[in-house]
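I'd like to ask you about the structure that follows.
The complex is shown incomplete by one protein chain, all other protein chains being positioned as in the whole.
By written order: A, B and C. Residues from 1 in each chain.
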């Protein structure tokens, strides 16, 4: 946990006049996501990786009230894999008492290491959760096709955008008691579904990533739109795949 | 009703530059709750207890337009139990004509005295009301399990957080003609369900509390999320308890 | 149409630093109502009567972009009844070209003259419209009981508040091709249902009034809440009246 940086250097990592600085963006985007119902009740959040720095919100706080000075900064290259419960290397730890890094840390790392993502968003959107509830208990994935909004989603979250006629498929994994315990099953699903731009977690929410925060955000919006309309279609007994 | 404080001392209880001062927080949070549909039409509100001072909004006013100078301040230690209709001790009464303290006063007191809560929120959220309407007339409680958002809720509202595998149970009590007349049945339900973090009132809304305003607010969000998804599940004929 | 006031006197009727001045309030409230989905697409609005002055928004404009200088001011005492199509007396006409007074003028007048209301709100809320659509074609009124939000509604819109155990009844009248042609049927319904706090217009919306703009607004919120939950109850096949 010790940082090689002086206090001034560490603070400079999160204090900036640039609204596009990751510490400012995370604060702003969490406020926006709160209004969308994605991160209420302290759930959900976003992590941004900029080169060798990873910016993280704290765990268990009101996401819509995060300030830049609450942001953790970690070196992307950790001295050991950031496994659940593992001790991590930090460049900057907020001075406010009682804050610990997001419990999603190893899950965000999955996106950074397995997809070279520049940002990863986690939401508790009810559209995502209802969608998993409306799938049979043993369903391995959610599929949808013939929707314009599919065109806003990239192959594997970071490749070329999908076509209107492609079928989008997103794996659904089971939830666990502790958030970090999703690390391995999320990684396994990402390996089994290399084209998937996101991972749905049954009765919990979704993880979405992208090359940049802009792509992670716009893909989260496209996917949330698709989850919402898929729920409506299932309730109206309309098929999700095909155009009939 | 007489206060031992001078006028200046009483005013100083609600006028502060600190956005986290209870009088400022109540005003701000009521605006936020209004946008969530929790306190429209003058209904609902929040009371904050800070040490020996209890801060209360007025009754029957537009909650989204409350200003700090409209806030009542009461000593937590009342010379008699703040029963329905009883005369209460005040430290500060707003000078604006026609204001009286919230009709929820003795209900908030239940949370302060029986759970040592630091804040209590009352909402008329339609999700809470629809949930009670979708329960059989003689249902004593609402139960749900296997939802990530359960993890944001504390045992008894003030203890340890629940686990994903715990079943959350919230008693449902009948509504009464006068808000204050809920005092005894709410207290009885709190005794019968010591682990419950909230009390649902049939055809009316919900009372939620926490150790602090932050915990009361984030638990209100988690519970409102759970009420909303439970309504959707019931309408889709999905079971609320279990993971099948 | 000629005003006895000088141009300066007429302008002074709508230009004020006081946020509670009717011209400022109408602009502000229309923005708020737009966000609630009550006055989109130029529909709906609010008129405030202050003593002998009536303040009106223009017809057919974007309600969320009204400015105080767009407000019409009329003497409450008109030289003839403000019937549909009739010429009205004005104290102030906005100088912006192409504006005419709200087509709801004679309907607002119904509330002012028959109920001595100080404000009247008209919305196109989908909850109101869906509620009329879910009623049989020949239903004369909507009834609901045993809802906490009923307690925010006043008898006749201007009397004592209703009790939780009262049954709220609101007449439903048929829509007409021209808004002003609702004048007589609205007045007839107000006579037949002296206790009704509002008039529902089938496939159109609702008119709600109160002693003051605050009461008109909070009653609009309570009624819209009740319309919304009544629609949900009807779709879920729950009875609107009774407590079973």
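Please note the rule applied: a contact is a pair of C-beta atoms (placed from the backbone, for glycine too) under 8 Å apart; a residue touches a chain by one contact, two chains touch by 3 or more.
Quick caveat: nothing in here was measured; it's all calculated off a predicted structure.
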| item | value |
| --- | --- |
| Which displayed chains the unshown chain touches | A, C |
| Residue, one of C:161, C:176 or C:211, that touches the chain absent here | C:176 |
| Selected from A:10, A:107, A:149 or A:198 as touching the chain missing from the view | A:149 |
| Residue numbers in chain C that touch the chain omitted from display | 37, 40-43, 62, 124, 126, 129-130, 133-134, 137, 175-177, 201, 203-205, 235 |
| Interface residues of chain A (partner: the chain not displayed) | 146-149, 152, 163-165, 214, 217-219, 221-222, 225, 228-229, 232-233, 236, 238, 243-244 |
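Everything below uses one rule, namely that only the chains that are shown with their structure count from here on.
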| item | value |
| --- | --- |
| Category of the chain touch graph - line, ring, star, complete, other | line |
| Centre-most chain, if every chain is reduced to its averaged C-alpha atoms | B |
| Fitting chain A to chain B on CA atoms, where both chains share a sequence, rotation angle to nearest 5 degrees | 90 |
| Chain centre separation in whole Å, for chain B relative to chain A (CA means) | 32 |
| Chain A and chain C, separation of their C-alpha mean positions in angstrom | 45 |
| Touching two or more other chains - residues of chain A | none |
